[in-house]
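Worksheet: the structure to be examined is printed underneath.
What you see is the complex with one protein chain gone and the rest in place.
Per-chain numbering from 1; labels A and B assigned in written order.
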Amino acid sequence: MAKAKSAAKAAPAPKAGAPKAAVKKTAAKKTAASKVAPAPKKTVAKAAENEELVFTRPAALADRATHYCPGCHHGIAHRMVAELLDEMDLAGRTVAASAIGCSVFLYNYIKVDTVESPHGRAPAVATGIKRARGDKFVFTYQGDGDLASIGMAEIMHAANRGERITVVFVNNTVYGMTGGQMAPTTLIGQKTTTCPGGRCKDREGAPIRMAEIIAQLGGTAFCARGSLDSVKNIRQAKKYMRQAFEAQTKGLGFGFVELLSGCPTNWRLSPVAANKRITDEMIPYFPLGVYKELEGDATCGSLIAPGTAAGGAGEGK
Amino acid sequence: MAGKNELTFVKGNEAIAMGALDAGCLCFFGYPITPQNDIPEYMSKAIYEVGGEFVQAESEVAAANMLLGAGACGVRAMTSSSSPGMSLKQEAISYMAGSDIPAVIVNVSRGGPGLGDIGPSQGDYFQSTRGGGHGDYRLLVLAPSSAQEAYDMTHKAFDLAFAYRSPVLILGDAIVGQMKEPIRRRQGTTAASNEGAQWRLEGTAAGLKPGKKPREHRILKSLFLSDGELAGQNQKLQAKYEAWKDLVEFETFEVKDAELVVVAFGSIGRIAKNAVRALRKKGKKVGLFRPKTLYPFPEKALAKLAKEGKRFLTIEHNLGQMVEDVRLSVRKHADSELFCVYPGNMPSPDDFEAPILRALGRK
Partner (left out) sequence: MSRIVVTEERCKGCLLCTTVCPVSIIRQSERINQQGYKVAEVGADDMGKCTGCTSCATICPDMAIEVWRTKKSKKAA
């Protein structure tokens, strides 16, 4: 299944030279967040001779503690989004649509212009943004309760229209923010606060596999499922995310990446055990890999003149 | 397009679409529902001629949320629907009100509740003037009674939406929307290129020369969890709604020496005007008061008439909704009688003469 042939140029970790480190320091001073929680002191931060900083905070990621629980994978997904915004030089022209759930505070962590969407509607909101300002990079960041349940119509139609937007879909098989209720992605037998006896296929249906569904839709240019349970998978997931971003920047169509993620708190597991659950239980049901990869140019033959299809209503105003 | 001062013969729905286009509307998000289909149909072609974008959304829910996204970018955008569809749009409208996002929404209303019918009705008065969705907010509501007014009010709605960073609602009905009349279009848009420059979402480096440090990122949101934060936001909204009171608009006809003032809005207001005109010819001292803004409601003007000793009859195409606002307005000096037109019926001026005379006869 996994093709992932366009080996992404960037190394898994951002190659940070002196300039990036400098950006980071100024950013830390500026953010409102740093007023609330001042950037903690580092024990050893000075670079020694012939030493280079090979892993550090991307400039688009705010220097502040997150509200996420220990071991929650939102932090990893946020960081990778921010890394890509930096690496692809997109942050300055990005407008994001945040969703409802634990990641509702996306705008506190990723420093791009952001509008808050109602539950499940981020793909519709992103459609409005992209149609209004076709020159912007537009992404949504949604959980499985948001995207695969209440937002099913919006995600499917945005994908089918081939909206030039990118969707980062974090699947942790529960409604995290509200206390771990059953989600459409909850595995059979998995106990949650609203299926305390375990999800039953006859009663609640089978877990929805979104990457497979989205890949079937006409406007999807790139669709993949990655996982955040291991270093190897995280690095692969970032390559997928880059491709999903590029589906938009190249004007190919809708970009979608699903990320299997841990929710130790609501799974009632330690972070280490939660990661193991992803490996042992989630990946077998939600196979990893690229589900669709469109190449070349995809323009629709309508009233829209070439260029305006992904161009939007707003010129550079 | 007709030249300056030329008349164009169009449906009220088309007039709404033209008003939007002439005001600089660049995005339209639609969904089919009778009796407003002429608006998305017209827009699906015409908006491309001005370099805009049209989306037939998957639902009214999605259309309203697309509107939210476009509005957040400071682009003039609109959606239209009819009563059952308006229920679905309320989610996004509440978010837009809470996030200070400008937008224009059109309701060519029809009979309800539920699926109701596709005929004219004013059953959405409460929904329109009380906010409509969840939470403590209001919309600016304009109620046209003719195709020309539909055009003018839609045009103006965009200026108001951006001046106050709020969703603005046009409340028409099947009569206004489907009736064909001549209208005069305006020349030139009022949209400014720097509209929303202080708050619109466009990327942190927008407008900066390369190499310049990006500005702080902007957030448009309605979630306020910190202590006192939501109270602060709601006070800001309240101040905005207070300021709207200066925008109140209404039409009066033959009220000066009237003993009885008929209060009616929209198409019913126009029909009632003809009834009043006919009764005047018969020497009856009746007049008409037609609110053009339903929120803010012209309560001061009505109170003044009440103080002068006039009596009131509210005529509505519903079971009695605006009459509550009329009664609140005149309560220190008077009351208002009510005559209801039931949905499914298309009233004529003759239908109103008897109830007006009955109310005039009662002391």
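We adopt the following convention: a residue touches a chain if its C-beta (ideal position, glycine included) is under 8 Å from a C-beta of that chain, and two chains touch if they have at least 3 such contacts.
Treat the numbers as computed from the prediction; the structure is a model and nothing was measured.
By the touch rule given at the top, the unshown chain touches A in the complete complex. The omitted chain makes contact with just one of the residues A:T66, A:S149, A:Q181 or A:T194: A:T66.
Chain A meets the missing chain through residues 12-13, 40, 42-45, 47-48, 50-57, 61, 65-66, 68-76, 79, 230-231, 234-235, 264, 270-272, 275.
What we mean here is this: only the chains that are shown with their structure count from here on.
Touching chain B in their complex are the following residues of chain A: 26, 30-32, 91-95, 97-98, 104, 107, 111-118, 121, 124-133, 136-137, 153-154, 156-157, 161, 303-304, 308, 312-315, 317.
Across the complex, chain B meets chain A through its residues 26-27, 29, 45, 48, 51-53, 55, 57-59, 61-63, 65-73, 75, 77, 91-92, 95, 99, 101, 193-194, 201-206, 208, 213-214, 216-223.
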